[in-house]
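With one protein chain removed, the remaining protein chains of the complex are shown where they sit.
As written, the chains take the letters A and B, and residue 1 is the first residue of each chain.
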Amino acid sequence: MKSQKQGTAPVGAVMVVGGGIAGVQAALDLADSGFYVYMVEKMPGIGGVMAQLDKTFPTNDCSMCILSPKLVECGRHLNIEILAPAMVTGISGEPGNFKVQVTQPARYIDMSKCIACGVCAQKCPKKVPDSFNQGLAKRKAAYVYYPQSVPLKYAIDAAECLYFKKGGKCKACEKFCPTGAVDFDQTDKSQEISVGAVILAPGFKPYDPSRYGAYHYAAYPNVVTSMEFERILSASGPFQGHLVRPSDHKEPSKIAWLQCVGSRDQNHCDHSYCSGVCCMYAIKEAVIAKEHSKAPLDAAIFFMDMRTHGKDFEKYYWRAEEEQGVRFIRSRVHSIDPVPGSDDLALRYLREDGALVTEVFDLVVLSVGLEVAPDVVELAQTLGLELDASQFTQTSSFAPVATSRPGIYVCGAFQGPKDIPQSVMEASASASAAGELLSAARFSLAKKKPEYPERDISQEAPRTGVFVCHCGINIAGVIDVEAVRDYAATLPTVEYVENNLFTCSQDTQEIIKERIKEHNLNRIVVASCTPKTHEPLFQETIKEAGLNKFLFELANIRDQGSWVHMHEPERATRRAKDQVRMAVAKVSLQQPLKEFELPITKAGLVIGGGAAGMEAALGLAGQGFKVHLLEKKEVLGGHARKLLNAWTGEPVLPYLEGIVQQVNDHPLIDVHLNSEVTAVTGFVGNFVSTIATGGKEIDVQHGAAIIASGGHSYKPQEYLYGQDERVLLSLEMDQALKEKSALVTGAKSAVFIQCVGSRIPERPYCSRVCCTHSVENALHLKEINPDMEVFILYRDLRTYALRENLYKEAREKGVIFVRFDPENGPQVAKLADGRLQVTVPDPILGLPLTLTPDVLSLASAIVVQGQEKLAQMFKVPLNNEGFFLEAHMKLRPVDFATEGVFVAGLAHYPKPIDEAIAQAKAAAARAAVVLSQDSIHAGGVVAQIDPEKCVGCQACVGVCPFGAIDYNAREDVCEVNQALCKGCGTCAANCPSECITLLGFSHKQIYTQIDEALKELSFSLDEAAGG
Amino acid sequence: MSDQEFEPKILGFFCNWCTYAGADLAGVSRLQYPSNIRVIRVMCSGTVSPHHVLKAFQKGADGVLIGGCHIGDCHYLRGNYMTIKRVRFLQDLLKFTGFEPGRLHLEWISAAEGPKFAQTVRDFTEKIRKMGPARLKSARAA
Partner (left out) sequence: MDKLRAKVRTLLSEGQVAGYLGYLIKDSHPLPHLFTPENLEEVDQAVVAPDNARYPLDKLLIPLAERYPEAAFAIQVRGCDERGLNELYKWGQLDPEKVVPVGVACTQEQADYCECPGPWASVVDYGEKCQPVAKSLRVEQVATLAEEDAFQEWLGAFKRCIKCYGCRDVCPMCFCKDCSLEHEDLMSTGQLPPDSIFQLVRAIHMAGRCIDCGLCEETCPAGIPLRVLYKKANALVKDLFDYETGSPTAGPSPWKMLGEEATLETKPM
């Protein structure tokens, strides 16, 4: 890995190409752990495909809601520089020291001047199809990519702009822009950027289904892609979330989803692979569509194999079918035909019983697959990377984020088709890999926040300054801002007021600082836009003027004022005055909030010495952190010891021996064999865990912990397992293949039974690896003896993503696949003559199929046991099936809500070795974010308990989502650990005697705001009473 | 006081991450809604205690609208679990005592639901307008 020349220090910066969720996660992990990040995004704003999605499976979370905070964080990060739109056009150098050529097309907007007021778009006369809305709506040639876009800056689409097309005419945007931000003289810019590593996260392109002639996507408006359907469902989409079909805006009552369009299909698209995500997103779309629909909606999904192999996916599928009544039809639809005299569509398909059926639908959604975009293929060529046959990045199972070129890493859908959590894991994993390469350069280029001396205001009475913004005409065009200013001057504590054309402009920041000094102000209110975007800016300003940044309040009189009461200027003005009065009253009660630092033990504890645990340990140690690696057994390796090959055919053992050696040799890793954790105290940055080794206990200090305690094979009671030596589990089959046992070399017939112990009511999940494993072993048997009869009895064949190629190969090589229904599954018996007999009803032929295999392999479930103790000690949750439950299924796949504790491998959910390694590296990256800091930052907006008033009732303890409150039995009071508190205030509202204060949002402040908000009303009431 | 003259006073408690952002989106999208509302931004809808709501009614609010993240979307994971418990309980208690439970409304509005935000405020304002001034207020004024 460390191939840079000796003596030359690596560059402490990383380039992340692609600003989708994977790129964002990689950038945040790196920037948070001491590296400077250049984020190169080809669109004018970051967010990628996830920003376009409506909801996300399996939790139905709103996609934008969970993504947007991460985008904002990226946009504001001191150590992330977003270049958008921009493209990588060349690279030279070597790992640790690359020179990357980046081209930025002109935006024709001066980003430093644009205030995102939208006047340019309002005035722009040219309407063009809105690509963010998949062309279902129009935008202007002057536009913002989408309303929550980061950076929130407009751009001019030169390809559509009338000025460029008609040579010098129009310029309406330039004329009306209140800040003079439009700049038609801008030109494309090229620059060379020095970085130590490159992470590619360019994402995917949805397949264009026009090539499916029989589906007539291009011709029929009511045949839409799943991406278009996401926008149709979206509240911020072209129809504001009303479920209507494009042709006539009628609410559909019957919708069909057609799976595998552009996936598992060589005829139309040369995509032999499975896209891995479409089954789940189709179910989600069907469920959400049913929720949106006022009248009962008939939702039907036409599929080949239902692939719900992820965490909580199977249950989601069952609920969709049983509770929401989504119809699942196992059939590939032959064609879509118009229904004459209507906009409806007729589907022709072959039912499972062989009958050809025609059914009419209002709307048809094509579940389009994922493919690598041509410009990404070009990028790969520019960078000199090897791609696979389907143009995904060539990677090894054992180094899943390393490309063929050292120093360049890959994550997300360009690595192979995958869902969001997997992309996020790989993003963190690639951050870990870059972190290992550049460990020596950590904090060499990353900026640290400047510190400003703070004025002591403890002896001062509140002196508030109020700055009322015109925002050009955005506010002043509706609200009488002078009247608001004059009114503010009459309020208690207010010492100074003024109006600004743009309070957010750079020169006004200087003015605010001067006014603070001149008038000795100690509280500031700005009446302008929204704190969501502008509070940090003003807080920074008052900080520079020596005030604690919390002595600030923003009155939102634009986004929640002039823009929403445009036709009621007087009432809008009255509301603005009220909001200013509330803000002044609130800030007058505000005290400076302390932020403080707690030290960190720069060491990690990794629990579990399997592949995931070892990779996590190596990831942390590679980044320069001390690691304690714990293994219950007397040897490292875990279940991987029993595994023959990764699905790609790469043998596991040499890899495993390699990493065992590396772990044992690594000076920073302490291996504790035959050991377990018996007690844990402390919190993020400062844990103390007790490790018991053969009766002896020692305490180790660590700042972060990674749980990789692994899983087990379910030991079946059924199918003669344990009673007949010819009946093997998948891993035992691996062993037999490795040893070339006569059981397999001499076999003339072999049978695999899938879903043994998985996807059943007591274990309602898919074990994810078994289909691929069986297909792989079947191929192995065919290799030993091409004439061997090999049968795989399955429910849905789940060779997801690129694994589909194995399935294809197996079919080509004569492996016979027989599907069964769970209620009518295979029967296994031992015949009188000693032969094994497997019978299974063949659902296609309807006849029982009788097989007499020489060897029977059972794809048994992956289970976990005894994780409760660990969960309790680290205060982290388990799900119903006993797997560790991460902080967020989608965006925090290796984190827990409890900070400083992470999860990887089978303890989280069944997964193949490549994914376990990626998750382990991701956990290492996330832990490195903690360990690379000099201290834990705490304080600010956090809860505080008054010990004088607390009666120890512990109503707060159980309602804290983060386990940040403990009961101190000795003092009989509850205490907030401010290092863990996230400042939600749920405890404050729950305390019966209100002795908990959420600093910055105290009860007194809330009560005061209530008083002030309703003051005017009591006045009018008196008036009414008097009149 | 005739219906014509009655301008209801609505107090909104909106969580920073979802509903407040949804309100901003309504603004960015220039969706119009009545100006009767006054907004208190809170970090999580779980910060709103029944005391706060009762105080608002005591001080003359005609309607109280609480907005939070959809269940599952809470920025603080499960803070809004407490919101729904408190609001449902309080609504039922208000009903029993005749204190007009319809004047308290909880709506989950995401950061992406600008139109839903505007519609909710429109509908709620209209509903409260039809209900007339709060009984508590009339009783006090009497």
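Convention: a residue touches a chain if its C-beta (ideal position, glycine included) is under 8 Å from a C-beta of that chain, and two chains touch if they have at least 3 such contacts.
Nothing here was measured: the structure is a model prediction, and the numbers come from that model.
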Of the residues A:Pro406, A:Pro569 or A:Gly952, which one touches the chain left out of the display?
A:Gly952
Option from A:Ile288, A:Val660, A:Cys995 or A:Ala1013 whose C-beta touches the chain left out
A:Cys995
In terms of residues, what is the contact footprint of the unshown chain on chain B?
50-51, 54-55, 57-58, 71, 78-82, 84-85, 87-100, 102, 105-108, 120, 123-124, 127, 135-136, 139-140
Please identify, in ascending order, the residues of chain A that touch the omitted chain?
948-955, 957-959, 961, 967, 972, 986, 990, 992-995, 1003-1004, 1007-1008
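Keep this in mind: only the chains that are shown with their structure count from here on.
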Can you name the residues of chain A that touch chain B in the complex?
59-66, 68-69, 118, 147-148, 234-236, 240-241, 530-532, 556, 558-561, 563-568, 571-572, 574-575, 578-579, 582, 887-888, 897, 941, 959, 961-962, 982-986, 988-990, 994, 998, 1001, 1003, 1006-1007, 1009-1011, 1013-1014, 1016-1018, 1020-1021, 1024-1025
Complex contacts: residues of chain B adjacent to chain A:
1, 5, 7, 9, 11, 16-18, 20-21, 23-35, 37-44, 46-49, 51-52, 55-56, 59-61, 69-70, 72-79, 82, 86, 110-116, 118, 137, 141
